[in-house]
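With one protein chain withheld, the remaining protein chains of the complex are depicted in position.
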Amino acid sequence: MVYLTRVEHFNAAHKLYNPNWSKEKNEEVFEGCANENWHGHNFDLYVTVKGEIDPETGFVMNLKDLSKLVKQHVLTKVDHKNLNLDVDFMQGKMASAEVLISEIWKLIIPHLPVGVQLHSLKLYETHKSFVEYFG
Amino acid sequence: MVYLTRVEHFNAAHKLYNPNWSKEKNEEVFEGCANENWHGHNFDLYVTVKGEIDPETGFVMNLKDLSKLVKQHVLTKVDHKNLNLDVDFMQGKMASAEVLISEIWKLIIPHLPVGVQLHSLKLYETHKSFVEYFG
Amino acid sequence: MVYLTRVEHFNAAHKLYNPNWSKEKNEEVFEGCANENWHGHNFDLYVTVKGEIDPETGFVMNLKDLSKLVKQHVLTKVDHKNLNLDVDFMQGKMASAEVLISEIWKLIIPHLPVGVQLHSLKLYETHKSFVEYFG
Amino acid sequence: MVYLTRVEHFNAAHKLYNPNWSKEKNEEVFEGCANENWHGHNFDLYVTVKGEIDPETGFVMNLKDLSKLVKQHVLTKVDHKNLNLDVDFMQGKMASAEVLISEIWKLIIPHLPVGVQLHSLKLYETHKSFVEYFG
Amino acid sequence: MVYLTRVEHFNAAHKLYNPNWSKEKNEEVFEGCANENWHGHNFDLYVTVKGEIDPETGFVMNLKDLSKLVKQHVLTKVDHKNLNLDVDFMQGKMASAEVLISEIWKLIIPHLPVGVQLHSLKLYETHKSFVEYFG
Partner (left out) sequence: MVYLTRVEHFNAAHKLYNPNWSKEKNEEVFEGCANENWHGHNFDLYVTVKGEIDPETGFVMNLKDLSKLVKQHVLTKVDHKNLNLDVDFMQGKMASAEVLISEIWKLIIPHLPVGVQLHSLKLYETHKSFVEYFG
């Protein structure tokens, strides 16, 4: 079994804000991330699939297909968007990297070819912080 | 003469939108960057100063002072902000990297110690694009 | 369960030297790393914790708290220090990346919030070498 | 148990081409990678071993020995080579990153010191794609 | 005047081989780079243009146009190609990074919009080496 990773990038705006809390509590917990006028990030998304090598291609799966799949089912929904306002699958949820990565998992899973499993996602939010999810 | 560079990071939301144009023309020219609900970036700012080496310190200028200066006069104004809505010096201007870097230049110039010149700024907006300004 | 990683940096001097060995044997095994006058590195420390997402914050844990914790309990002890001479928890031990990472583990474990586990540490010593530890 | 990783680099030419298929099918599946006159990459190889810390050295294994081993048994065979034409262990196989990493595994395994296990290999083919193998 | 840089990537095979020299001299001068069966690289190309900021867009030039221009006039000719065999503008020339960058300059110059100048190109051949050209 070999693990294959594709890295894609997207840019988005968001804020961290719990509507059940006061503005003061939001600012205490989330500091600058609670700015009501939003801030944003360049997100780097690592999508890792695993499977046996197909002897005819030498591939676990065609990397171009993996890239297209991620662009079609994830990037069109989040790139140059506001995670809180524009993204259907984030409605009513906290727009944190942790929630985002667990939702992106659900977007990719149905589209993988037979015999290929989604192993993990990694999402960089800044140079100094990232989250990982294994389902 | 030696050139000394400090790299600082900030995250911000923005959109590229010319209010004198129709929504259609904005979307034609700026594509996803015109999204009315904003998007955002991790910006990397390189601040390069130049000067003679002070024989007592071995420094062009103290790097910690350069970092503090950039944090105090630039990052407090743009980090975790909306460049269009929250930033006084960007009011009425296009929120492009080109305009931003030329405005940041003006924020830093007055605060450098005697004998030290601002040589250049470099601002990464994504992994694949950056602007530079020499005054 | 989601994994959250914070990256922190520190600079330190060290040497690799076994006091039970001759100078010749130390130089044969450790080559330049045995230089009696020390050498040093920029160390990059990746701290990965895991836990369930808190529905109120969207966080496994607050990244700012994780950063503070690492700065307070690790960086204050090793940053701009000599790992052999200045660092209490390295006394009498070889100042290798392997030993250092296993000791840093013990410094972080007691300070994590309830429900959050330390999953792994990664420590880059150079661009081309790093160690990882899972407890 | 601590995990130790050494990163090495090599440059090579290759093409992805299944001789049992028509030229058209090869170009449909592999696109530019099927170019009959080859293309090439800078490959980054991460070799991760694991073991207990030797109390006399503080090492899982001597990093310089790991580097020499990889250079001697892997890099001399693939660096500045054509993976399809020049590399004995790739003859009759698809020259994909997946096949290459699983073959490199076999080259390293016999040469590790007693008590040290090969844990994983990671092979970057471009900035945006890599494979991993765990045996 | 502001400087704007776009980074693009391509993969190619090449060899360094002077047909007026013996095989022995080629191997002495170019070492592994003279391998008759080719080797290859991931090339990173930095294209820097300069100009005044257009007040209507905030741009020196539209980054998407710059990217398209480089893809159309450069990448289609070199990406997944053999620099010695497949690339018309390299025929009869040494396939070095120095020659390549000076030829790429000529490909870009005619296609820049009025008021925008090509300032420099930078071409990374490996992690540890690159060339720059200013016309």
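Per-chain residue numbering starts at 1, and chain names A, B, C, D and E are given in the order in which the chains are listed.
Here is the rule we go by: contacts are C-beta pairs under 8 Å (C-beta built on N, C-alpha and C of every residue); 3 or more make two chains touch, one makes a residue touch a chain.
As the structure is a prediction and not an experimental result, all values here were calculated from the model.
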Item checked: Chains in view that touch the one left out, judged over the entire complex -> B, C, E
Notebook entry, point to check: In the full complex, which of B:V60, B:L83 or B:I101 touches the chain missing from this view?
Noted result: B:V60
Notebook entry, point to check: Of C:N18, C:N35 or C:N62, which residue touches the hidden chain?
Noted result: C:N35
Next item on the list: Touching the absent chain in the whole complex: find that residue among E:L75, E:L118 or E:V131.
Entry: E:V131
Checklist line | Contacts of chain C with the absent chain, listed as residue ranges | finding: 9, 11-14, 31-33, 35, 37-42, 79-82, 85-86, 126-127
Note to self: Which parts of chain E face the unshown chain closely enough to count as touching?
What the structure shows: 16, 18, 20-21, 29-31, 93-99, 101-102, 127-134
Next item on the list: Just the residue numbers, please: which parts of chain B touch the chain that's not shown?
Entry: 1-8, 48, 53, 55-60, 62-64, 67
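Here is the rule we go by: only the chains that are shown with their structure count from here on.
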Item checked: Chain whose Cα centroid lies at the greatest distance from that of chain C -> E
Checklist line | Whole-Å gap between the CA centroids of chain C and chain D | finding: 29
Notebook entry, point to check: How many angstrom lie between the CA centroids of chain A and chain E, rounded to a whole number?
Noted result: 33
Note to self: By the touch rule stated above, which residues of chain E touch at least two different other chains?
What the structure shows: none
Next item on the list: Chain pairs that touch, all of them, please.
Entry: A-B, A-C, A-D, B-E, C-D, D-E
